[in-house]
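Certain chains of the assembly are absent from this excerpt, and the rest are unmoved.
Note that the chains are named A and B in the order they appear, and that numbering of residues resets to 1 at the start of each chain.
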């Protein structure tokens, strides 16, 4: 308990969390502060490339500690199962239509790579190692939840089926391709490759993350201002409860997989986080009846800041408590 | 200058559907179009802005097609099949073009 509080306190005054808060407040106050779309995209390309590469290089250096395959399968299973739980909770806790609930559920089964990245930054500052291949697990968990969401919506008589074109769009979506691609490059070039580009992808990493979180705060704040009506108390409660439920589900899986402390924390983070890049785009194509301001507001406006400020420290402290620091 | 009648069709559509729209109208035989970026807007689903966005969801693009009058119906049918269930605005304006043989 003491650990949780101290990790939390330390986390709350980190430049990362405060940058997000700055963006959020600025947008709420209708400041003209904004990051150009092209710059935001460039920052996200940098983050995906860096985190993927470092994951691959770490696999090259330490080998596959534990089994990559088992972890991938577990991640995919979690990404399929979590939407079903989320859907059930939403139908009980909110008055969302089945279609809206299915769309939201899909977001929570998938993952938020920035939440993952922020967690790795916290692990690094606490000197906790994790399996490099967790990056590959993150990539594997992006898409299955979309299939689950469409299945849930189809049961309610709505939405498109996964046609070939949609499969292609989902699986070859830019962030998955870049993450996996950089992971492979890191794994192939290994220590030597990492050393060559270390001062680009390692040293300035946290600072770039701050600017990206500033931008995410701005986008989240703008969304919250527009969509306050969406936030029924039930939906709000869901967006805080669901990450905890996802993490709780991931913890025993992590223990069964025999992951390291850091790896377990990251699997909890992945399960607890909600997508706001890949899944929204897929939902607009396949489930246009679902209201985007609902799923964007819950995912980016509530769950993301919750995880950033409180969730991640809880998951990390829990993993430390159960698996040793 | 020798001018000919044509139609200017402007389709404002969600960015995640851009590729599908363009493929569909190309299949319908419309091979000339231009895609313009959109910064933000407002409609029944509220105001939005591209600023700081990374995801294609929550963004739109404007597609401008200039076609001969006799082909406009074909184009609209193809476009409508994509736009129908989605957010989007389609408008048609009379215009005149140079070099009509191109359209």
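We take it that a contact is a pair of C-beta atoms (placed from the backbone, for glycine too) under 8 Å apart; a residue touches a chain by one contact, two chains touch by 3 or more.
Not measured: the values here are computed from a predicted model.
Each chain type appears once in the view; in the entire file the copy numbers are A x3, B x3.
To be clear about the criterion, only the chains that are shown with their structure count from here on.
Chain A and chain B have Cα centroids separated by 34 Å. Interface residues of chain A facing chain B in the complex, by the touch rule stated above, are 34-37, 40-41, 44, 165, 169, 215-216, 218-219, 222, 226-227, 276-278, 280-285, 288-289, 291-293, 296. Residues 14-17, 19-20, 45-58, 85-87 of chain B are the ones that touch chain A when the two sit in their complex.
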